[in-house]
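Every protein chain except one is present and positioned as in the full complex.
After this line comes chain A, so read on.
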Amino acid sequence: MAMVYPKSTRYRVWLTHLSLLGFVLLIMFPLLMVVSISFREGNFATGSLFPDQPTLEHWSLALGIPYTLADGTVVKPPFPVVTWLWNSLKIAFISSVLILLLSTTSAYAFARMRFAGKGPILKAMLIFQMFPPVLTLVAIYALFDRLGQHVSWLGVNSHGAVIVASLGGMALHIWTIKGYFESIDASLEEAAIVDGATTWQAFVHILLPMSVPILAVVFILAFITSITEYPMASVLLMDIDKLTLSVGAQQYLYEQNYLWGDFAAAAVLSGLPITLVFLYCQKWIVGGLTAGGVKG
């Protein structure tokens, strides 16, 4: 099929490349800047993209190692970044595993079974998912305050509370997995049930092994959502050693105590792994995201 090209096409292609490259540079500016700042001396230094005297001061502090300046003074790490990162990873991992387990079983019922109230429940889930949790924080705080009086590991200022609270946000994941299950032919499971398998066995031994890709996507999505979750964690966690990264990171940039260089190193250190995972998995994630909703 011959496309009709005007004469000026070649210039237009060059122009397109030029504008795209210009745009990419513009977009990359903040990210490149942060990497550069993390190698600069002190917290107020200005300079070019490539630091004149690169130093590992901020990186050492971000990793929790005290740094000795040239004049012999020792700088202590301002915040326990590695602890925060560990807290974030721990909470994100446990809550994603729970979300994956529970949303998979629900999605199976929604995709394969007929039962009373199926349609309304599915629709209600979609609608309620749009209400921002920020607005109900008073109620959520009160809820965990009461829970904590009976079950201490679920109280305010515990990681358990943050993990359990994340279980409210499963609707989108259920929809994603349900869509995938529906795209798989049910005849294999039916055959297994005819041969005497229970519904549960058919689900675990036949459907699940075929759904590993979507389960991986949902796990990564839930993981990233949990890592970047801010409002709930900011209200439920108080002790500096219990904070997650998303709550703790802002402490670098208070007016009175502005640690720009230290922040840059901590940001690169903690942001880089998540960014790389996202880019590596983007092919699979993008499908799930665009089908579902908006990343937070």
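Here is the rule we go by: a contact is a pair of C-beta atoms (placed from the backbone, for glycine too) under 8 Å apart; a residue touches a chain by one contact, two chains touch by 3 or more; residues count from 1.
In this text, contacts and distances are computed from a predicted model.
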**Message:** Out of "Succinyl-CoA--3-ketoacid-CoA transferase", "Maltose/maltodextrin transport system permease protein", "Cytochrome C biogenesis protein" or "proton-translocating NAD(P)(+) transhydrogenase", which one is the UniProt protein name for the chain not included here?
**Reply:** "Maltose/maltodextrin transport system permease protein"
**Complete:** Answer key for A:61, A:91, A:156 or A:174 versus the chain not shown reads A:174
**Asked** Touching the left-out chain: which of A:39, A:59, A:79 or A:252?
**Response** A:252
**Prompt:** Touching the missing chain, which residues of chain A?
**Reply:** 1, 3-6, 9, 12-13, 16-17, 19-20, 23-24, 27-28, 30-31, 33-34, 37, 44, 46, 102-103, 105-106, 108-110, 113-115, 118-119, 121-123, 125-140, 142-143, 146, 150, 164-165, 167-171, 174, 199, 224, 227-228, 230-231, 235, 245-246, 249-250, 252-253, 258, 260, 263-264, 267, 270-271, 274-275, 278-279, 282, 286, 289-290, 293-296
